[in-house]
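Attaching a single structure in structure tokens format; questions to follow.
And now, subunit A:
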Amino acid sequence: GAQDKEEIVIGASVPMTGPFAFAGIQFNRGINDYVEWVNSQGGIRGRQVRYIGEDTGYDADQSVAVFRRITSSEDVTFYFGDSTAFQQSIEPELERRDILMTGASFASEINNPEEYPMQFLLGPDYGEQVGILLEYIADENPGASVAFIHSDTEFGRDPIEGGKKMAEDLGLEVATTIVTPPGSADVSAAALELRRARPDYAIMHGYVLSPIPAFIEQARQMRLDTRFMGTIYTMEQGIIDQMGETAEGFLGVMPYRYYYDENADEAPLLQTIREMHDEYQATTYTQGWVAGILMQRIAEHTLDAGRELNGTNMRKSIEEMENIDTGGLIGKKFSFSGNSIPVGRIYRADVSEGRMVPVSDWIELD
Partner candidate 1 sequence: MSTLEVDNVSLSFGGVNALNAVSVTVEAGGITALIGPNGAGKTSLFNAVSGFYRPQAGRVLFEGRDISALRCPQRAALGIGRTFQNIALFRGMTVLDNVKLGAHVRTRTGLFSALWYLGRARREETQIREQIEREVFDFLEIDHIRRHPVAALPYGLQKRVELARALAMRPRLLLLDEPVAGMNREEKEDMARFILDVKEQWGVTILMVEHDMGMVMDISDQVYVLNFGQVIASGRPETVQANPEVIEAYLGTDDMTTLRRRLRGESEAA
Partner candidate 2 sequence: MTADRHILEVSNIEVVYNHTVQVLRGLSLQVPEGGIVALLGSNGAGKSTTLKAVSNVLFLENGDLTAGAIRFDGAPVAGRPPHHLVRDGLCHVMEGRRVFEDLTVEENLIAAGYAASGGDDGGGSGFELVYEYFPRLFERRRAQAGYLSGGEQQMLAIGRALLGRPRLMLLDEPSLGLSPVLVEDIFTIIARINREQGVAMLLVEQNANVALALASYGYIMESGRVVIDGTPDKLMADDDVREFYLGAAGAGGARSYREVKHYKRRKRWLS
Partner candidate 3 sequence: MDWLFLFEVSLAGLGRGGLYALTGVAFVLIYKATRVINLAIGEMLMVGAYLFIGFGAGMALPLWLAVILALLGGALLGFVLERTAIRPLLGENPISVFMVTIGLSSVLVGLVEIIWTANPRSLPDLLPRDPIFIGDAFVAPKTFWSFVIAAGVIAVFLLLFRFWRGGVALRATASDQGAAYAMGINVPAVYSLAWALAGLLAAGAGILLGAISGASSSMGVFGLTVLVVVIVGGLDSVLGALLAGVLIGWVESVAGVYLGGEYEQLFTFSILLVVLLVRPWGLFGTREIERL
């Protein structure tokens, strides 16, 4: 009928400039490519998908402005947000307009279906990411000591309290917690603090690149054998390219398959991506695809159930869906837990190979 021809519109506030641009540009490309692909496959249940993404400069006001602008001229079904602040403040608006949102934020705060019924996360929330890391540690080296190093931002602080508690529960010792101010230039003093604590592991959260290399380098010079670990946005391939030698052995959690994943045969969508691009694609690019494919799965489930395609109905779908398949981009079929996807895998930077190699299986938190 007429409904079949109706487009599905994905709107997006993406930070293509500013401090988060390195990721925003990739999200944007990922979603774009996904949309191209899904349309070439005949769309979602026969409906074509259209994507409109605009730059926000990673400024919450601008994100809202973009949201308003896109939603006032288009009938948007899905939306992609760029920051915790924006995703928090736009929730009531989403409810009013019945739009489903996902985005760049993995904030624990949003992983709460009561408060944020219109949103879902594209992986484990930051707390869960740290949890996956801690479980790995407890497994590998029971009773080990752990340091938390995080930036003094909303992003950096998010998993720390919960992480400490979880470490205790797992029988790990919290050696120290080091806070660095955002944009801090030189972390030599903090590195000295790390030396004093001599932890077996250091979980670094709330950074992209700097000051991770500085910490690791100085730890080496101080002859510490602390193993450094990171969470999603620090696990980009770039960390090997940029840090070289220093990156060797860096560990971290990543919910998606890397472009060069060995078992691509388990992941048809990864192969699609490889067909589209023969050079490496960032994990943030994959994240764009994951966003797209998840929206698709949710929409399909909703339409298949004969419901109208709106936020409320899709919320229901999220709760009902099981064994969700992302074409292998997330290595495991899963169901949502709350708003998040508590699945991830530990990777290790292998400098000689120039890539991240898995050191664990896909872990699903319960």
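By our rule, a residue touches a chain if its C-beta (ideal position, glycine included) is under 8 Å from a C-beta of that chain, and two chains touch if they have at least 3 such contacts; residues count from 1.
Selection rule: all candidates are chains of the complex that A comes from, given by their letters.
Note that the structure is a prediction, hence the values are computed from the model and not measured.
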*Any idea which of 1, 2 or 3 touches subunit A in this complex?*
3
*Quick one: which bits of subunit A touch candidate 3 in the complex? Just the residue numbers, please.*
16-19, 21-22, 24-25, 152, 177-193, 195-196, 208-211, 213-214, 217-218, 221-222, 238, 242-244
